[in-house]
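Yeah, one chain of the complex is gone here, protein chain that is, but the others are all in their spots.
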Amino acid sequence: MDLGPHAVFIVASYLGAAAVLAALIGWLVLDGRRQARALEELEARGVRRRSRGG
Amino acid sequence: MTRKQRRGIMIGTGVGVLSVAAILVLFALRDSVVFFHTPSDVAEKKIGANQRIRLGGLVAEGSVKRGAGATVGFAVTDTLKTINVSYTGLLPDLFREGQGVVAEGKLDAAGLFVADSVLAKHDENYMPPEVAKSLKERGVTLGKSSKHPDAAAPGGGAGK
Partner (left out) sequence: MPAAGRRVTGVSCADPLQGLNRAMQNQSLTQKLANPTRFMDLSGRLLPWLAWGSTSIIAAALYLAFFVAPPDYQQGHTVKIMFIHVPSAWLAMMAYALIAASSFGLLVFRHPLADVSAKAAAPIGAAFTLLALVTGSLWGKPMWGAYWVWDARLTSVLMLFFLYLGLMALRSSMEDEALAAKLTAVLALVGVVLLPIIKFSVDWWNTLHQPSTGLTSTVHTSIRTPLLVSAVGFSLLFFAMHLKGMRNEVLRRRVKALRLAEVERAQGAGGGRVAAPAE
């Protein structure tokens, strides 16, 4: 595919966008796992929220 | 009136007052926020020689003259007034006659604008080359109107 004389700017834009979005998604997924694990550990230790455990 | 309503009105008024204030400030600053001066502005505000400004407008049709080396001469127009510009250096890709341009530099004593940088200003029309070509064949001038040339196509002549 011929993108013309400014191909480098086009490719850099798309790669830049992919990198920023991938970093954001990666952070969200990892953060979600970390919180879920912390919650599981606490519940495994028998800590309950008042609304559930009375 | 409930507390909730009172909070809502207070916050709404606060944001409203702030917006009005900000817009007034920006309105007062209007002249210094502009990125460039048109040739008419230059005449109106009596911008003198050796005052560094940005001059913006359209490159007048048929005005581009390649001089010695990398020096280019062209005229910037806002259709009312025209100023001749001399520039030495590489021109951006989009620089062409009938298209927008912003040149930075100073007027010399003779009224020639000596630019040391030239930026192309493109318009908000986007279309494939074939469409542009057929529009041109139908006599529509591209790049001069803020309206899409398609809209003015049947009459020929884009609103000006």
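A and B label the chains in the order they appear, each numbered from 1.
We adopt the following convention: a contact is a pair of C-beta atoms (placed from the backbone, for glycine too) under 8 Å apart; a residue touches a chain by one contact, two chains touch by 3 or more.
On a predicted model such as this, the values are computed, not experimentally measured, just so you know.
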item	value
Touch partners, limited to displayed chains, of the chain removed from view	A, B
Candidate in contact with the missing chain, chosen from B:Phe36, B:Phe74 or B:Phe113	B:Phe36
Contact footprint on subunit A, counting only the chain that is left out	1-7, 9-10, 12-14, 16-17, 20-21, 23-25, 27-29, 31-32, 35-36, 38-39, 42-43, 45, 47-51, 54
Touching residues on subunit B - with respect to the absent chain	4, 7-8, 11, 14-15, 18-19, 22-23, 26, 30, 33-36, 38, 56, 91-95, 99, 102, 117-133, 142-143, 146-148, 150-151
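Just so it is clear, only the chains that are shown with their structure count from here on.
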item	value
Subunit A-subunit B separation of Cα centroids, rounded to whole Å	42
